[in-house]
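Apart from one protein chain that is not included, each protein chain of the complex appears where it belongs.
Right, chain A next:
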Amino acid sequence: MMAIRELKVCLLGDTGVGKSSIVCRFVQDHFDHNISPTIGASFMTKTVPCGNELHKFLIWDTAGQERFHSLAPMYYRGSAAAVIVYDITKQDSFHTLKKWVKELKEHGPENIVMAIAGNKCDLSDLREVPMKDAKEYAESIGAIVVETSAKNAINIEELFQGISRQIPPLDSHENGNNGAIKLGKQTTQTTRRCC
């Protein structure tokens, strides 16, 4: 029998970049041009096999407007991973992304897996953020980066697979279900050791 691991994932990013659309594509394999803006947050789950484990993603999709940022800690608290989304056609959204990364580094769970998603890659004609910039930035913070299109179902599965891969496997039985948190503690220990 395969082990099921519950992984809390939150989606962050500027308003209107397509966070909900990514979730919708990933969970329901469906795209809607006009998904209602998320107020507060919305919650969805999807189970994905990964190696000899089943990863059950508990996805918290947050609101993008800046004034909802004050609520974000509720959602990224205890998250194993964060998907930070920007819109490749909007330079502003990339700036917002950097802010989110900074906040996660400051207040987020330690060793949270960060994945940067450059959404709306189907609109490359209107591109404002070069792929190179995103790649360089992602490397600098040690995050996964991928350009996606929720509309055309490009790289959505890959995005979450990448996250799955980044989650360290359960090293022993004693860790139980809360692997993500335990893992976080472990990594903290290692960093402290190196200090």
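Here is the rule we go by: a residue touches a chain if its C-beta (ideal position, glycine included) is under 8 Å from a C-beta of that chain, and two chains touch if they have at least 3 such contacts; residues count from 1.
Everything that follows uses one rule, which is that contacts and distances are computed from a predicted model.
> According to its UniProt entry, is the unseen chain "Eukaryotic translation initiation factor 3 subunit H", "TBC1 domain family member 2", "2Fe-2S ferredoxin-type domain-containing protein" or "Protein PBN1"?
The record for the missing subunit names the protein "TBC1 domain family member 2".
> List the chain A residues touching the unshown chain?
Chain A touches the missing chain through residues 1-2, 6, 15-16, 28-30, 32-45, 47, 56, 58, 60, 63-65, 67-68, 70-71, 74-75, 106-107, 194.
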